[in-house]
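Next up is a structure, given as structure tokens.
Just one protein chain is left out here, and the rest sit where they should.
Chain nomenclature is as follows: A, B, C, D and E, assigned in order of appearance, with residue numbering initiated at 1 for each chain independently.
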């Protein structure tokens, strides 16, 4: 059955904003190395860093009809997450859809397929993380669903989960765990700041992390 | 038999120029979603937008001899289209060949294989769409053909067809259909301009395209 | 047995510097088209050009422990070369390790796996050539070795070999052959300079390389 | 947090057996074209057809420790489902683990990674669907979890879901929907039997499915 | 415009039969190393060897409607050639369609996408060469064309061309060149028979092909 879930819970805006600042690598580590989408998901331009609530979109392969349906469900700060039900390299999304989504307050797109009009999207400042760039058009024939759980680039994502994306890729944080993840991520950032200074001063990880004993125990030989 | 076809028909210059302006995604749609090369064909630098007449080059794998032969056949505004007869990641083309091609008026290269000297090519402003970047050199031992039909990155291309290429990839337009494709593409551009404004104003695709009825008919449920 | 070889020979600094200037494509050709790493090894940002002595690091899959060990072995001008013993897309290296390596004088990283914190690395000006970008963290559980021969992206590399890397990819020059390779590369550069001018002036490769006779002999037909 | 869920619900044995008979393609269609794992999941030998309850195993990359943990949780008729938290081609499973699993009544393995000892597994009649065959060994250093939800080859799988696997690949059926899926699959099988006879007798799908009118409406031309 | 070309020319039956006997590798060589489809096209079972006239089918991605249309156009001895207009891994064809096609005399399928029901197809003795095996179903929504030129797995194929397929893959022979290709292929077979005996008797290719002089000239050193 194909459904559009119209009411979804979202994480607190300041939690979402905090996760954006921490970035993908830190958030992924902070939540126990979970939530990462496959590394083939690449940004169409460098430098974008976002976090937002997922509006999930399950589409038939080569069919972008549900994206139109989903746009009506967007709230400011949302991120669209598009997952075809069968692997596809077609281009489901271009500058017109981006204009419409942006008008609703959407801040970016994660799509396990192709995107097109990347020059326009770049000029608009509408970031997209995708499997590929492809001008191949999609049809509007088969229903899908909006705001149901999807698997996108190997990650399980529910509507309202927090999507964090930057030059390192894309990470999902479960909505209910977002505040805790932010706390752990901030602790990690603080901790890294201290380490960065010590590394800059020439201290070695071998000493900072007291690795020498364990390396010797495991049998590492210096020759 | 290996041949060099010396006389080929080309599309009208203003048609070619018009297609460049419309861009790959629009032209591809305008001609019924045909003509797209595989999405692995990526530009070596962002922002290039070209259209030109194809000088096709069928080469033996890892052999770039025929590119030298083809350069003599180039006219100003032409685009070289190189297709090895067996899949290859070698680097068939670098800055010397680009210098020679550019001196003949060639405006870019489409190659279903590798390219090298990408820093120099970028500085020269000579755009290339390729399967990969590779410094692996090619030999000059086996004949191929120039201006015969080729299959390049999954698309069938004849000499004189119009090649359109930009950040979205590469599209081929049959020479005889170029004027018609341009007309359809321009209509599409005009139509999109209107839609863009309406989307910016917040109108939804659901309403603009009158999709609600058909969605309900197909059984989409809002919950 | 897992070892750290602490004393390695390096090529002469001026030879290394000369190879950096010549670049990957030229050096690869100059040494008989050998030494190229697989073309999937791409820089995280455009424009970097380096050459340095390889400190090789054989790591267990998804384990970056040995990179900490290797950093202690780095001398100014060195390039780290990381090769997992089984194919991997994890992110073994980020900005903290880069800070530490840079503090030791390391000028770049070649890794047949993933890297993360690419925005920070770009800002630091620490170039990396990698198979992919991935935020997936690595563990520190299994020993590997430092400064033993490795196969990295299809190339055999020994500690102290010269690594040349730029926008075209990565090439390895055997230490003992570095001076000879530089000589051949410089000859090639000089020779290319002359050719470039002749190409710019419109001379054809067909004439410059006297190819017409051999093409006719092999049976090429002009029609 | 790493957990082993010891008590899981399973589908009715006769439902499971019925799904095995229907096969992957039919079950996938019967449940609305959902549940299919990626097509790269291939059997190590032809002809195996199984269905069983999933014991899910989330493992660290290149670490098969949790498979030992999971084997204790197996009941007769179960199928192990192994998903690394990062993509991997290592060989996590061989004939010794298969011997142990088989002794507990396990009837097969689905693994989004590599398997080894395929000759022995074939002789034992222990079927495996995997991403690849690889002799690369795994370590036992990092915890994972057993019987938690996993994403395996692009599909979301919970412990106790029914896994159907044959020469066409692998499909998951949600436990709560298994009886309904079986009913729909059997209806489909019955329906196909009738169609098969009519096709054998030379009737065309164009007539059987009354497609001619709709084709004409859409504009198909016979020339 | 979507069309079904109803009347196509076919090669002589005895020419087609002769090409089947010669096999893919020989025919490919005999026609100057042309016509090979990409090596990812693999048979679903070993041992099939066929040749037949191509009925070409251009389908929309994930849409198999046109296969039903094409079946009506089949004549005994024909081979269906299916090419989606955008890359796809879905399963467009299964045992019901095979039953229908076989009832019309079709002897096999070449599809640049997925196939399903491979166990049934194997039992029926209906050979298929495909990009993958996938149970993912296709829709019937978008028109395509039958008996128009297609690019299938990198090869340009026109209706009525001869398709040769065996364990080595798939090769296309242009209809107008089929008789000539058969003649050249048979000459090659005869020639190889003689060589095979000499090789069995221990004669070396170095001597049989008189390679030693040319190797020495090119500079090969024996050490």
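The rule we apply is simple: a residue touches a chain if its C-beta (ideal position, glycine included) is under 8 Å from a C-beta of that chain, and two chains touch if they have at least 3 such contacts.
Model, not experiment: these values are computed from the prediction.
Note that the undisplayed chain, when the full complex is considered, contacts B, C, D, E. Across D:18, D:43, D:61 or D:94, the residue that sits in touch with the chain not pictured is D:94.
Contact with the chain not shown here comes from a single listed residue; of E:124, E:176 or E:204, that residue is E:204. Residues of chain B that touch the chain left out of view are 60-62, 85-90, 134, 136, 139, 141-142. By the touch criterion stated above, the residues of chain E touching the omitted chain are 23-25, 28-29, 33, 36, 39-40, 42, 46-47, 49, 166-169, 171, 192, 195-196, 199-206, 209, 211, 215, 218-223.
By the touch criterion stated above, the residues of chain D touching the omitted chain are 1-6, 45, 65, 68-69, 71-72, 89, 91, 94-97, 99-100, 103-104, 114, 116-119, 122, 132-137, 140, 143.
As a convention for this text, only the chains that are shown with their structure count from here on.
Following the contact convention of this document, C, E is the list of chains adjacent to both chain A and chain D. Among the remaining chains, the Cα-based centre furthest from that of chain A is the centre of E.
A comparison of the A-E and A-B interfaces places the larger number of contacting C-beta pairs at A-B.
A straight line joining the Cα centres of chain B and chain E is 28 Å long. Work out the mean CA point of chain D and of chain E, and you get 31 Å between them. Multi-chain contact residues of chain B (touching two or more other chains): 1, 33, 36. An unclassified topology is adopted by the chain contact network, corresponding to no line, ring, star or complete arrangement. Interface note: chains touch in the pairs A-B, A-C, A-D, A-E, B-C, B-E, C-D, D-E.
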